[in-house]
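A protein chain is absent from this complex, but the other protein chains hold their places.
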Amino acid sequence: MLELRGLRVAYGGVEVLHGIEMSLGEGEVVGIVGPNGAGKSSLLRAICGLTRSSSGEISFEGRSLRGLAPEEIARLGIALVPEGRQIFGTLTVAENLRLAAPGDGSETMEQVLERLPILRQRAGQRADRLSGGEQQQLAVARALLRKPRLLILDEPSLGLAPKMIDVVYGLLEELRAEGATMLLVEQNAARTIDFCQRSLVLAGGKVRASGRREELQRDPALLRAYMGRQL
Amino acid sequence: MSGRGLRSPASAAISLVVPLVLVVLTVAVGASGTPSFEETVTLILCNLIIVLGLQVFIGNSGVYSFGQLGFAASGAYLAALLTIPATFTAFQTPELPKLIADAQLGPLLSTLIAAVASGLLAGVVGWPLMRTSTLAIPISTFAFLIVAYNVLANWDPVTGGSSGLVSIPRTTDVETAGLWAGVAVVVALAFKRSASGYRLQATREDEVAARSIGIGLMRERLIAFTISGMLCGIGGALAVQQSGVLSPDTFYFAASVTTITMLVVGGARSVLGAVVGTLAVATVNELLRNVEAGASAFGLISIGATPGLAAIGLGLILLVTMVALPEGLSGGREAGELEPIRRRLPSRAPSTSPAVAATDQARPRSARGSAGSLRAEEVSLAFSGLHVLRGVELALPPGETLGLIGPNGAGKTTLVNVLSGFQAPDSGAVFLDGVDVTRWSPARLARAGLGRTFQAALPFAGLTVVESVAVGAMGVGVGRREAVGVAADVLERLGLGEQAQSPAGLQPPGNQRLLGIARALATGPRYLLLDEPAAGLNDEERRDLVAILREVTQDFGCAILLIEHDMNVVMDLCSQVQVLDDGETVAIGSPEEVQAHPAVVEAYLGASYVAGAHA
Partner (left out) sequence: MTDLAQSLIDALALGGLYALIAIGVTLIYTVMGMMNFAQGEFIMLPAYALYVLAGLPFAVAVCAALATGIAIAVLAERVAFRPVRNADLAAQLVTSLAVATILQNVVSAAVDARAQSVAAPELLSESSQVGALSIPNLEILTLALTVVVLLGLGWLLYRTRIGLEMRAAAENFEMARLLGVRANRVIAIAFAISGALAATVGVLIVMQTGQVSPTMGLTPVLVGFIAVVIGGFGRISGAVVGGLVLGVLSSLLGTYLPDGLVPFRDAIVFSLPVAILIVRPQGLLGAATGEARI
């Protein structure tokens, strides 16, 4: 469904991704982990059209994404839940949701509110009054309302209390069970590797390790990427 | 003026000579034509002086002022009133104070007085205006222009009102205008290469980084604004002593657009740009005016009289330039910079580090003699409902190296922001050598000995490597000559000596990070806060960085607080490590202790990982 070949991304003359290869099939849940500065966010931004890639290919369901505007990529069925959630604080919860729902959306809205009843409760409140966890749920709900073919989440557990992280991952678990295709980027490696069928470890702009859950959990490259050489 | 160190003498000489030669050529061309042609060229040279005035402020600060022609007007009116014979002033401006009305000064004196008065006016007007935000300056200066116009047009008894003034002695010839233009070129270049000019350019390149090296935004802008007003006043005074007549419309909107077009088309950042732009646009303007009047171009095309054609043409030129060639014809470079010269600075082997000596001199007495440390006490900060810092404590004793680690979003950068004055905490305090500095601005802290770098390198892309480091020293008050010495020393230590003359913006990422460190070091800090200095470096660069930082602590005697994700760097460099997670400190200790601390591993990799690793 999603294929990356030799993807290079540069910001202001500095290359931050040095040739990334990756593929994601329908129904798969893949994780990308790695320390800060590894290039994870750059990768997601390139896929979603927020940043131009300097070379390489990004294709989604056979179509090349390079050069498309973010809104066009969104309309192709890719939904991003960005780092820091980025909900519209000055709009109400209901307005945040309405914005995401294309056209009719009333049926999907019902389904989403079923899953996340807290949002129904807070529908009339300004979104910046929500707690971190609630905002995260709103951000995910927004993405779901677009009925995405591919759901991408950038550090959903960032800044959340452990209990809220459980709630969010519970939601992701439900989605996974329903066959959603997801790409999950996290700094918290353990949870992600545990959750996803397979994961990639990104560090210094390159893929350092990849594999299925069991393999990766034993791979010393993972610990090295994060903690430096072991004493 | 631009003699020593920051640019090669050859480069500085070329940068000065080429614009002057252009001015001389213009004078020659003007003097060789008909009297009316000479008058046109004289006015072009007066325009040039005004454009150079614009360049001094707009080019160096990167902020557009739409009010500078108000100062040209003030210079013009003053010069006119001082030179018009007493009999005529009695007639045109009956309520003008006798002192001015009766005065009938010669051109030189009146121009000088106009210059000083315009400069003073610019200083007075600029003082409140430069206090407004960067976005508001174009608007508030535009307001000034309209206010000035209003006053001049309505104060009939003193200024002659909207019909203006006549019978101004026409004493400016093309040679005089050329001479003053040459002076203006020299002044503009001298300012650009002075410490104040460099500080202002730093604010243009990156406002945040500039504040972190002690630069006061308002102050530097005001200085340039005043000099700019003075030059504009000279241009106005000379112009009006050429044309003999003056009205409030002369230096109003149309003239503002024309002069700004000249600056932009030439390239606002350079003096060469101001000269080239003025000459180019003036030539096109004249051509278009001829077409406007119904003449034929190249004997082929004839159009009937089309008033406004010239102005439309200029507007189109301005538009096209903004879209296609934003840096103008000169690309923002001076004549001597057209080929970047890569040269090694003369190497120095100082006994004591000149950087420390120089900045020590510049720093006020009270801040010398470090007794105490950099401390954060009970610092808390919340953002849109998220608690980013909760009662965090931190102590950085002099000469120590403290590593600050923790997962993404733990609050590390925020803590450094609080320590360096970029963010105010909701509660808690920061102490520098025992003084409560919680509400101090970043610039003030820099001058007191606290330096920092940023996660993004924030280079001064438009300056050369040595300039962007030297401005660090200039930011804390070191003079330009010494700043060069400081920069040379720091660059040598960091292995960047070879790159001294190349543009900072073209350096590879590793070097740009080093430049950020060099710049902070040039301020002679006693406490240095580094935000992820090793990010994006390869193994070898990382090892070099560690070696450099170790040397820095010893030679410069400064303490280092290091935010890092690269554990190797932290282990090698830091004597103490503090771990932050979710806004709180979860561990403090030596690197070995911390690396093995279960809470730390958990913070990064999560609880289940720890279990897995031990299984």
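The chains carry the letters A and B, assigned in the order they are written, with residues numbered from 1 in each.
Assume contacts are C-beta pairs under 8 Å (C-beta built on N, C-alpha and C of every residue); 3 or more make two chains touch, one makes a residue touch a chain.
Note that the coordinates shown come from a computational prediction; the quantities given were computed from them, not determined experimentally.
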Option from B:42, B:176, B:201 or B:414 whose C-beta touches the chain left out: B:414
Those residues of chain A which, in the complete complex, touch the missing chain: 48, 50, 69-71, 74-75, 79-80, 82, 86, 88-91, 95, 98-100, 102, 142, 146
For chain B, residues in touch with the removed chain: 62-64, 128-129, 131-136, 138-140, 142-143, 146-147, 150-151, 154-155, 208, 253, 257, 260-261, 264, 306-309, 311-312, 314-316, 318-319, 322-323, 326, 383, 413-414, 417, 422-424, 454-456
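Note that in this section only the chains that are shown with their structure count from here on.
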Partner chain A, residues of chain B touching it in the complex: 384-386, 407-409, 505-506, 508-509, 512, 532, 535-536, 538, 565-568, 570-571, 582, 592, 595-596, 601, 604-610, 612-613
Touching residues (chain side chain A, partner chain B) in the complex: 13-16, 35-37, 89, 128-132, 155, 158-159, 161, 187-191, 194, 204-205, 217-218, 223, 226-229, 231
